[in-house]
Structures are given as structure tokens and as C-alpha cells.
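Showing just some of the chains, left in place.
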Amino acid sequence: MNKNSSNIMALAPNTSNKRETVCIFGTGDFGRALGHKMIQSGYPVVYGSRSTQISNLIPKDAEVLGHAEAAQKAAIIIIAIQRQHYNFLTPLAEVLHGKVLVDISNNLKLNQYPESNAEYLAQLLPGSKVVKGFNTVSAWALQSGTLDASRQVFICGDDVEAKQMVMNIVRGLGLTPVDKGSLLAAQEIENYPLQLFPMWKFPIFLSLGLGLFFFFYSLALDVIHTYIYENNNFSFFIAITVPNRVFPVMALTLFGLVYLPGIFAAIIQLHRGTKYRRFPDWLDKWMLARKQLGLIALAFASLHAVFTLVTPLRAFASWRTSKQIISQALSNETVPLDHTNAWLSDSYLAMGILGFFLFVLLGITSLPSVSNSVNWREFRFVQSKLGYLALILCTAHTMIYGGKWFLNPSAYKWYLPDIYMLSLVVPCAVLVVKFVLIFPCVDKPLTRIRQGWERNPRYSE
Amino acid sequence: MNKNSSNIMALAPNTSNKRETVCIFGTGDFGRALGHKMIQSGYPVVYGSRSTQISNLIPKDAEVLGHAEAAQKAAIIIIAIQRQHYNFLTPLAEVLHGKVLVDISNNLKLNQYPESNAEYLAQLLPGSKVVKGFNTVSAWALQSGTLDASRQVFICGDDVEAKQMVMNIVRGLGLTPVDKGSLLAAQEIENYPLQLFPMWKFPIFLSLGLGLFFFFYSLALDVIHTYIYENNNFSFFIAITVPNRVFPVMALTLFGLVYLPGIFAAIIQLHRGTKYRRFPDWLDKWMLARKQLGLIALAFASLHAVFTLVTPLRAFASWRTSKQIISQALSNETVPLDHTNAWLSDSYLAMGILGFFLFVLLGITSLPSVSNSVNWREFRFVQSKLGYLALILCTAHTMIYGGKWFLNPSAYKWYLPDIYMLSLVVPCAVLVVKFVLIFPCVDKPLTRIRQGWERNPRYSE
């Protein structure tokens, strides 16, 4: 059911109350938020607390009892206390025997303890059925009802029936349970809410570094050099012209970096003659970052496209156009159409658009819901065949755009190559080596290696 | 498995028939459509009917028997009759004892009866295992095989094994069962197919109202005022110029309205000194509508972007450009580049593009499959940090674009402010208050309140 309808249900809870009682140990923030939500959804809630006096903090329809009495009232007990106080539960082992204990705790940092909190709880109380869950939900979101983000609640546990009971409560609160298997998954579930885009860190820092380098490179050659040697103050180039030189360079370089690790992997496998040895660590990490690199490249390509399309709207562009036309009009001549130029201009635009179009297609297929609905053969067809086609088109776009400058000495200000020449390094290297790799004499042994064949079976690990 | 493969399966049903017999009570449209589909998928189908004569309406491979005989032939009985006739089933209670009854009924309006049809059926026949399902599937779609839309079938029921049996049939028909928990969820499942974008109603009506107001405001100032006082007939502005003044105003205003309720919520919590009291109803509803408001704002922003990009293609624009250039050429002068103007023009374009780019990113992360794959910390980072950055960029874009007009009396036609000045009201208010809220002396108590601290614990609810 979609988010909307669930929201509505949350606003108008079912009145025919026949849900089972839930016990909550602990009256901290999350315990109270969860209790509120459960009462709202029609579950009778009993709090287990050391003191039954602090009831003013607790939802008013909830009962508050001592731990043992509260536990006896329910089959499911939510442990809303911190790991360091879990040992106070050991004296209650007898009362908690056979009960379902839901560990909802979170840690402050990744892999804080050798074993997960839920596994630790299961060791302390071997007679109880421990289920991990709810820790990925935010108390603030439960409280305010604004569950815009994920409604998924990851659940794991060794007892199937206990897990089912907890999953039913999750559904009763209008959330979606996701079964993550046995209690071994608890560590992963506890680490989950602490992450902040872990797979994006390296690609973003790499892009930032490269981007800053290219920005200052372009600033030096396009603004400062012009100012010093041509005495033209084009400082306003910082807003659009310079970014629009950096964006395509970044897009093409990062796009090349997406396909480079595959090239390295093929060379390493050919050299080793086997696929049964691990790649070096840097290559493994690089391969896992390809999707992120590709999406950042797509972002730069999109920005390049829009920055280019607004060109006619710029005051500078309309000033330059008027100047050219007026100088022609004043000299009383009309320049005839330069056919070579028309060909070049039209073909690099067309290639750029088609390359960008394929690139966007690649981006769409990397959406989780789309990539889940294609099989491996289809995914590799899109990412490999269409991906290389997009890379070829984008590289050709850049080459045709700037081809005339390669032999022009004025392009080498301060003896440095123009920025777009740098952008061709990585993609051209990738395309040349890939071209070699698809020759049958190289492709055949590589295919056999990838199907499990080994050149020197004795030396395999 | 993706839709495609399932379609193929539907076209070429499995021939090795060992599926269990299914009984269907009722030979109405949906009962027949479901029977057709089941026979196609290899299930033997027995219809239970008052008269066994009307067999020409029924799929030809199905058997038709009296209700009691039909029920005895199958473990699963699909109740394809309307709720008001359920009581005719009570005499059959003995035959139906222990059987799985699948309630597939729908109502004509939301919450038509106090309890759901499935719960009513379960009360009538307490010895049977009632499962709710199939009501969200369309008969027409089942019949024609064109299940382009959702293949999800929501299932709920109190008996786990009965639910499993029904879910297996759902899978056998090439559909995807979604377990919604116990029979308490039946009301929600019965309401689901009756909804028509319930969460979108308020945001869409608000946008329509605001949009019409701004359209006539702009029409009056840009077309009618010009016609009356300057005697210029620019009625064709209605097609592009006026919409392209309304779209950015709508986008910025609605974008501001996305962040306004969060500001109100913070102020209310600071004032009350606790988070444990419900917000007023209007604020709750507004907060739940933020995603929709944001997406509508994004739609207006996208339209604004495209309407702006086509400017050079307009006959009016090329006429105006020619006129300016020719007047310069005829007066034999070339206007030098206005550097301030070049700076302003380039920077408002750049800010607009970057703001729009971040806005599109926010839109992509609100796709269900993307928001399901990020955790709370990541979601709040994107929606809060990147969202405010986008709002700042878009507000700056508007300010720089029209900054020179604020002090210009010609901008106040009929003593009314220009439309884009109105667009700045909401976002500027949001940004100013937010700026105050991030001061440590305000932020610290707010953070503590959101972590569960209360200023006056005695007065909490």
C-alpha cells in the first residue's frame, strides 16, 4: 500500500481494538515515541519501569508497572534501554523465558562492540527469543507522523514465529517489515542508520579535487591569461564560461574512470591466467565505486548541457552577436555560409546530444527499481554495450569540437594544453585499450578465463 | 521477476497441471474474470451458484455446482459476491468450516461500513479462515491480460497458513502478493482502490488557486496595462511570456511552503518546551503534504526552465533582437560590453541552473525506490541540507534577476509590486527565520527538546 494510504490510516486508527498488548522496557525518548505510535495504532501498551512515578512523560493511555509485572502482561517486550544496562535484565530471566524480546538499540559508531547488541542480549537471556528491529526508524518521525522517507523496518531473528509476531506489529503501525534473516544480520542492521552515503565518499572527494584543479587551470588560462596578455577583463567568465569548461571535462574524465577499472581487471586476469585470485584492494574498491562515479559524471554532463543551452540568453552572447553582425553590416558585406564549419558545428552538437541521451539512459537503468527488473544479461548489455557507445560519442563530440585547436599554437597559452585536451586523456586511453581487448586473439582467452578456465591450474590459490 | 517475463508466462501457461482446485462463489463479472485467469494459469475451477443453468457466461473449462457441492471440492473458496448477500452463507457454515475464504469484495465509498467486509465475513463464519485479497486488481485488466500497472496484490488475514495458500495462488497467476498482516488491515485494503491521489488534492487545489491569481495579476500588469498606457497589443504574451512569469513565482512560493511548516513546528516546540504534544491539525496536514508541494514546485520550475530556454526560438525574440541590432547599425555605433550587466546576467543564470539542479536531485531522492535505499540520516541530509541550499540559490537567482527593479518606479504599475517581488515573500520569510533558528542559543534547546527533554515536565500531557 502506498505511503499516502498508510498516512491516512495513521491519522484515523482502527477503532475495533483487538490487538495484543505490547510491553516496553524503558521510558526514554524512543520508548515513549514508539509507545505513542502503538497506542495510536490500537495496541495496549504497558511500560516496565524502575519507578512507576515518572508517568507524566509517558503516553496517558499506557499503563506503568514494575519490570516483572509489565513483562507478565505481554508476549512481546520491547527493550528500549541502552546496551550498557542490559545486564540488569539477567535477574528477570525467568519471567522473560519464552518471551519475544525486541532489541531496538543503536550504537554511536560503526562496529562499536565485537558482537551486535541483539546477539549480546540473546547471550544474556538464552531462554528468550530475541528479534532485532525498529532501530532504523527515527523517533522524531514516529512522533510527528511525517514518515516521508523509508517506511522499511529491517527485522532479523533466529526464531521464525517471533519474527512473524514482530513483523505483524510493524505492519500494524503502517510500516513495511523487511526480513533480513537470522540474528547474524543484527550487526549490519545496527550499522545501517549510522551511515552517511559510505559508497559516495571516495567518488565525491575525487570529483571535488579534480574539479578544483580544473577550475583553477581554466581560470588561469581563460581569465587571468586574457587579462594579462590581451588586457581584457573577462572576470564574469567565472559565473558561466569557466564552469562550463570544467563541467564537460569532469564529465568525460569521470565517465572514462568508470570504464578504466574494467580494463585493468581484464589485463590482470589475462596476465595471471586465472580469475580465481582476488584483485588488488584498490581495484576492488574502484570497481565498487563505478556506479557512483558514473552518476557524478552524469550530473556534470547535465550541468554542461544546461549551461550550454542558456548561452543565447547571456548578455555577453547577445553583445558578441550584435558586434559581429554590425561590423559585417558596416563593412557592407555578407559572409557566405562556411560549409565545413556548418558540418563541424552540427555534427559535434548531434554527437553530444546522442551521447548525453545514452548516458541518461544508463542513469535511468541504475535506479534501484529499474535495475531490479532487468536480468544480468540485460544489465550488462545496457551498461557495457550502450555505455561504451555513449563514451565513444562523447569523446568524438569533444574531439570534433576542439579538433582545429590541436595544431594551433594560440591554444597553448603559457605552453600549457587547453583544458579540453586534458579531458581526452582518460577516455582515449580507455577506448584504445578496449579496442585491443576486443580483438579475437585477446578476447578468446579472456572469455575462457572468465568461464573458469585457468592457464596454470597448479598455481591457483 | 519482471513484468515482461510474467506476461510471457501468462501467454504460455504451464501444461503440467498439478495445481489445487479453487472454488468460486458467485458468477458476476469479477468472479468470471478471476476464473478465466485461474484456468489459464492451470487451476481447476469450480463455480458455486444458485442455478447451474447459466453456464454460458462462465469459462467453458469450469465446473458449475451448487454452493455446498462446489465448496466440498476445494480448500480455498473465493467469495465473489456482494457484502449485502453474505448472510446467505451462514447456512453453509458447516461445509465452510476450516476452509479458506477469500474476501475479494470492494465498497462504493471509503469506510462505507463500520467494519471491513472481510471482518464482517469472519464474524459470520467464525469457523472459517478469512483472507482478504484480490480487491485491488481490476477485472478488466485480469481479463485482457494488460496488467501494465501494479501487479501487487495486497493480502491480509489472521491465519498464517491460509494466507500462504492464497499468496501461492497470487504468485501462480503471475502477480506479486504483499502481506499486509492481520485481518485488521482489511479496512485499509478495501479503501485502497477507491482512492484517487488523496494526498495530492490539497496541494493541487492550492497550486491551482495560487496559479490563477498570479496569472491574472501578470495578465493585468504585463498585457492589459501595456495595452492601455503604452498602446502596445502584446496579447500573444498569454502563450509564453505570462506563463513564464507565473511558473517561477509558483515554483519559488511552493518551494518556500515546503519548508514553512518545519519552521512553524520548531517555533511551536520552542514555545511549548516539549515535543510530546500534538501539533495543531492544520500543521500536521501541511507537514504530510510537503512532498507533494515540493514535487509540484519542481514541475513549475521545470516548465520555467524550458519556457526560458525556448526564448531564442520565439518570433518575438528574434524580431526584438533584429530591431536592436539594426538600430545600432543604422546609428553607426557599437555599444561596448556592459560588464556589470554581464556579471548580473551570468550569475543569475548560473544560480538558477544550480538551484534547479539541486531541486531535481531532491525530486529523484523522493522516488520510492530511491528513498527506500537511503537511511534516515541520509534522507534528512538530502532533504534538509541540500533542500535549503537549493532554496537559497533559487531565491538569490530571483533577487539578482530583478534586483534593479525594486527601486524603479516603473516597476510599480498601478501602484502594485511586480509579480516576482511577490514570489520572494515566502522564501525570504523562511530563510530569515531559519537563519535565526540555527543560532546556537536557539538551536541547542530545540535539539534537546527533540531528543525528549521537556521544559515543564509537570504540564506535559
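Points to keep in mind about this one:
Residue numbering begins at 1 within each chain, and the chains themselves are lettered A and B in the order written.
Quick note on the criterion: a contact is a pair of C-beta atoms (placed from the backbone, for glycine too) under 8 Å apart; a residue touches a chain by one contact, two chains touch by 3 or more.
Since the structure is predicted, the reported quantities are computational estimates derived from the model, not experimental observations.
Every protein chain here is a copy of the same sequence, 2 of them drawn, and the whole complex in this file adds up to 3 copies.
Convention: only the chains that are shown with their structure count from here on.
Centre-to-centre separation of chain A and chain B, using mean CA positions: 23 Å.
Those residues of chain A that touch chain B in the complex are listed here as 1, 3-9, 11, 14, 16, 18-19, 28-29, 32, 36, 42, 56-57, 60, 136-141, 143-146, 148-150, 152, 164, 167-168, 171-172, 192-197, 233, 235-237, 239-241, 243, 299, 302-303, 306-307, 309-310, 312-316, 318-319, 321-323, 325-327, 329-330, 367-370, 372-375.
Residues 2-3, 114-115, 119, 154, 160, 178-182, 184-185, 187-189, 191-192, 195, 197-199, 265, 275-276, 279, 284, 287-288, 290-291, 305, 308-309, 311-312, 321, 324-325, 328-329, 332, 334-335, 337-339, 341-347, 349-350, 353-354, 356-357, 366-381, 383, 450-452, 454, 457-458, 460-461 of chain B are the ones touching chain A in the complex.
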